[in-house]
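With one protein chain removed, the remaining protein chains of the complex are shown where they sit.
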Amino acid sequence: MSSSLVRLRTLAVAGGVATALAVAACSSGGSSSGNNNSTGTVTVAVVSNPLITNQMVPLTQSVFEKQYPGIKVKFATYTEGDLRAAIEKDVSTHSNTFNVIMIGPYEAPLFAKNGWLENLSTQYIAKDPSYDASDLLPPIAKALSYKGSLYAVPFYGESSMVYYRKDLFKAAGLTMPAHPTWTQIQTFAAKLNKPGKVAGVCLRGLAGWGDNMAALDTVVNTFGGEWFNQQWQPQLTSPAFEKATNFYVNLIRKYGESGASNDSFNQLLTLYGQGKCAMWYDATVAATSIATTYPAMAKQTGYAFAPTDLTKSSGWLWTWSLGIPQGVSNRDAAWKFVSWATSKQYDTLVAKKYGWSAVPPGTRTSLYQNPAYQKAASAFAPITLASIDGTDPDHPTLHPVPYVGIQYVDIPQFETLGLQVAQQIAGAIAGSESVSQALKTAQQDASQYSPAELSGG
Amino acid sequence: MAVLETGAASTPQVGIQPRAASRRERWLRRLPLLPALIYVIVVTQIPFLVTLYYSFQNYFWNQPGGATFNGFSNYSTVFTSSAFRGALVRSVIMTASAVIVAMILGVAFAVLLDRKFLGRGVVRTLIITPFLVMPAAAALVWAGPMLDPNFGLVNYLLQPFGVHHVAWLSTFPLLSVIAVMIWQWTPFMTLIVLAGLQGQPPETLEAAKVDGAGALATFRELTLPHLRPYIELGILLGSIYLVNVFDQVRLMTNGGPGTATTNLPFYLYQQVNYAFDVGGAAATGVVTVILTIIVATFALRMFARVFQFEGADA
Partner (left out) sequence: MTAPAAPAPAAAPARVTTKPARRPRMRELSGQVGWGIVAWVVGIAFFLPVLWMVLTAFKPESAAETWPPQFVFRPTLAEFRLVFAGWGPFVTHSIIATVVSTLLVLLLGVPAAYALSVRPVKRWRDGLFFFISTKMLPIVAAIGPLYVIALKTHLLDTIWVLIILYTAMNLPLAIWMIRSFMLEVPGELLEAARLDGAGQIREISSVILPVISPGLVSTALICVIFAWNELFLALNLTVTNAATLPMFLISSVPQEGLYIAHLSAAATVASIPVILVGWIAQRSLVRGLSMGAIK
């Protein structure tokens, strides 16, 4: 049977070859080059997020498309991991599927370097002064730039900070300083932890470079650690990195929520909103989520800057922003949408329909100078702004490093390396391995790349 | 199968063998097969060829420059990768345990459903529903409202038994994922075995009862052998589909914690969606095909009867 099977399979493969050649012969090459129009269909790849699905999409249909009747906007919504894969496929094969892509400061410089994005500063913003790019918050604008030009513009931005229950603190006779240290957080967590009822501090544990590693990286940075030294040698088993990781993992194991290795923003928001966390360290945008979803809890919530150790500040920096792939069709129409969705007028539109406290935060200085916004978001707006302004992705660590990025390393290999390390850390948090074992494996994973690969990358 | 029952074995399975295999007769027989055959060849072998082609290329989606030839380098990475070996082992463990447990439960439930009781149709409907639910939906519902350590229904229902806020996906990740696989595929096994049970002729059962055989002995000596081809079919089909299970791993544990639930499809997914390593994934895929063909050839020897015209050994 096996020999005739081999024969049959060979026949099948040969038949496939013949057909493949035929198909290849009559198909035209690759994508259609983009003919630029200022009308037509604009397909936007976005991440699934309430600020987008509940605001940007309906407003696009009710306002933008009426304002520009020749433009039809279609949204393709993905989870974060799927979004990256879809976008990378699209831009690297020039398949012209998306006219607008939602990316962050991780992708923007890398794509710009590869020539995959339109230079928004020279192509569009220069001709459109009303866009007022100088209004964008400087760290955010810098993170989205390459060689001085903007290659994506921000839709919303975030840093990280601490949320705490004012009532629980008062009952325990504790005071949260405006700029706490991690040691203080640990002390507070120990005092407030009630196993089974309230966790002393809720922290991210889900494996993902944008999930648990986002939080852990800020701890590593402020403890004086780094991913790579100036010679691009991985430092994942250095004393500082190990100390920070031990601190983070033990903090979770002792005073954190149970099942932390599956928790990221969404799960922790639910936990905090249901009153199961005395403290929560996460994205600044959580303030908006708490205010809109759990208004009663919002009244009890206090805010503090991201905890530090050896550095002055330690919040992370992220922004979901919109870029236009190089040479895509309908570029001008795409820009009309991009500039609309990231404009000051858009903020006013959101405020009118959903209230000022629901406006996408963290992109423009004018928003934070707006008295109406200051009033509606008085509890968290100032600290959000100060957190973002306090970040410097070009110099994320105590010692100089050859990379940029606070809670990520802006190299192409980080997509997979970050996930590998994140999985090890999640294992340590779950208790299935020790921290030193996890870091040893992580160091091995990082060592599979040569310095030449990482720097040339 | 007609064999074990009456002497109806004299009706051999239908198969009009060609008498004089004239060329015209042979081609007339092939004709109906050709549309499906050609279709499948074109649609599956072309991608396989392209996969083969890319397996010899260095092609990353996050790097400019397209595909460049790099010989067997992808293959050597596959064979020296402990991550690949781990994923392979885990795939085998997950598939084997899910298939075996699902089949055992399937037989048990089929026996239950074969009896008459009030509301039998309703119960059968309830039991088959997990198979009809969208796997992605099932995975997300299990990961969230069911198994959440703080809010999940499972912890709530197990509270009287002393279970206290277990973090299922962190502490028992493999068990949780396999449990969901079993939950979704037991109905499939149940239906197949139920079909077999309902095809069992009642005369032999009556005869056994008259002879004084107990229920257990009847089951062991008469029913199980009758069910054997059904069980084998269920195991074969279940294995083919379960070895490729992906949604549950991705949506429940994302392959973790660590790599505790990373099976082969998820490992490949990481290569494609995180490393953007099209070449490496292609090589891994080709190696997987070769391994699967080897395993399948052995397995099919065991299940040779499924392919026979004639019946089982008596």
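Note that the chains take the letters A and B in the order they are written out, and that residue 1 is the start of every chain.
As a convention for this text, contacts are C-beta pairs under 8 Å (C-beta built on N, C-alpha and C of every residue); 3 or more make two chains touch, one makes a residue touch a chain.
What you see is a predicted model; the values in this text were computed from it and never measured.
Touch with the chain that is not drawn comes from one residue among B:T95, B:N150, B:S176 or B:T259, which is B:N150.
Per the touch definition above, the residue from A:W227, A:Y294, A:W316 or A:F414 contacting the chain not shown is A:Y294. For the chain left out of this panel, the touching residue among B:M94, B:V107 or B:A138 is B:A138.
Touch with the hidden chain on the side of chain A covers residues 1, 4-5, 8-9, 12, 23-24, 27-31, 43, 45, 47-50, 53, 74-80, 82, 85-86, 89, 93, 95, 97-98, 210, 265-266, 269-270, 273-274, 283, 285-286, 289, 293-294. By the touch criterion stated above, the residues of chain B touching the omitted chain are 1-2, 5-6, 8, 11-18, 21, 26, 28-33, 35-37, 39-40, 43-44, 46-48, 50-51, 53-54, 59, 61, 109, 112-113, 115-120, 122-138, 140-142, 144-146, 148, 150-153, 156, 183, 186-187, 191-192, 194-196, 198-203, 206, 210, 229-230, 232-233, 237, 240, 244, 246-247, 264-265, 268-269, 272, 278, 281-282, 284-286, 288-289, 292-293, 296, 300, 306-307, 309.
Convention: only the chains that are shown with their structure count from here on.
Averaging Cα coordinates per chain places chain A and chain B 37 Å apart.
Per the touch definition, chain A reaches chain B in the complex via residues 2, 5, 12-13, 15-17, 19-20, 23, 81-82, 84-85, 88-89, 92-93, 110, 114-116, 196, 205-208, 257-262, 267, 270-271, 274, 276, 412, 415-416, 419, 423-424, 426-427, 429-433, 438. On chain B, the positions that touch chain A within their shared complex are 38, 41-42, 45-46, 48-50, 60-64, 143, 148-151, 164-165, 167-171, 173, 253-260, 270, 272-277, 297.
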